[in-house]
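Got a structure here, written out as structure tokens. Questions coming.
Heads up, one of the protein chains got dropped from this complex, but the rest are sitting where they should.
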């Protein structure tokens, strides 16, 4: 993919990661939404694509000065909304993302690619290069792109937050083992300890706010409640993995 | 290596991978041949070097507008041929790569390097930087380089392809577990199922052409027959690893 981009565009490539879980569109969508808003405007090419080679579309979405390029499987919508300041709908059924917002989506023409198994190389990288060369202001003029309002959306599970109880899900586990939930960090403000799935755990501002090896609840850099261990792995200590339910009582 | 290159050349470095199997020259040669033809002309520095510090040569090979830099152990010849449009010989014994082709090979002067164990840093990176600064048109003028016709070659095992049977080898397993053989994909064109080492397996154009977790035979992005699992690992499901034999019947 890097070779194809360099062969077709005078672009600076920033390589973000190749270490996301394989085939996991939801996790990819979560991390894109966390990471890309910290970048300056750019063409962002992201490929988690279990449907490669099938009749799923390839799409580009313009969100402000950013353009997202990837498969039409929901991977790009959450970060596109974040970049454009559009609220996430309650569920995919309620999605009116494209009609109600400043997002503009395009279907990318897939023209007899060299392979059916590596569209990163054969569809997305060349499209990203073409879009980069055209610049974001001229997407409408590219033959490669056809405006569309029908793209696959993806939303994240919503937590249930009450006064003394909150129920949510593990969204992802990061590289350190920190276990990131969808419960907003504001819910634990001013709290010094919580029951996490029935067990008492201290709340701390920092990992080092508890002794080495001790479990804690904190607010992570994403703003959500995070279950962690000081200098250890929260996922192992709490016995949790992505998709598991998390019940907090304060 | 990156520091040495940046200290000695005004170059843009593209970092392709550090995740190839350790010490495995053949696998490195395979992936270089697959990957580098997608790049624009460049100085490509590749180091898989079990003989580091011994009297094995360091070489540079000019292949068209590309220059390859690395140890003289066969790593660079297959991709050099691919870049220059030279056919692979039947075997290393038949190799006349350099005499019959447009490839030009040079021995790199190894002048008392700082270490005997890290020629990536002490020999190959500085040579790549010097070559980059000189540009491909001036290789003959570099004191660092001495033309040579004696370089170590490497060829890949050839499959035996008959009308209804094909026997080959697993060349490599990719990061997803896809098991890549040396049997040409054209051999399975129009076929809907095959026996793979005796077991019936469907043929599909795409991974998603079978149900999740199901084995399939497909043509990979390299053009060869590939043994895979939809959203799973082909190597584990087929019980195969690089070097293993693969027998197909249609």
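Some observations on this one:
Chains: A and B, in written order; residue numbering restarts at 1 for each.
Criterion: a contact is a pair of C-beta atoms (placed from the backbone, for glycine too) under 8 Å apart; a residue touches a chain by one contact, two chains touch by 3 or more.
Only a predicted model underlies this, so the values are computations on that prediction, with no experimental measurement involved.
Looking at B:23, B:109 or B:146, the residue that reaches the missing chain in the full complex is B:23.
Taking the complete complex into account, A:206 is the one of A:91, A:135, A:186 or A:206 that touches the chain left out. Screening B:116, B:135, B:150 or B:212 against the full complex identifies B:116 as the residue touching the chain left out.
The residue from B:37, B:53, B:157 or B:209 that touches the chain not shown here is B:53.
Contact with the undisplayed chain is limited, among A:7, A:20 or A:35, to A:35. With the whole complex as reference, residues 2-4, 6-7, 13, 15, 22-23, 50-54, 114-118, 121-122 of chain B touch the missing chain.
Contact between chain A and the unshown chain involves residues 14-16, 35-36, 38-40, 176, 178, 205-209, 218-221, 226, 230-231.
What we mean here is this: only the chains that are shown with their structure count from here on.
The centroid of the Cα atoms in chain A and the matching centroid in chain B are 33 Å apart.
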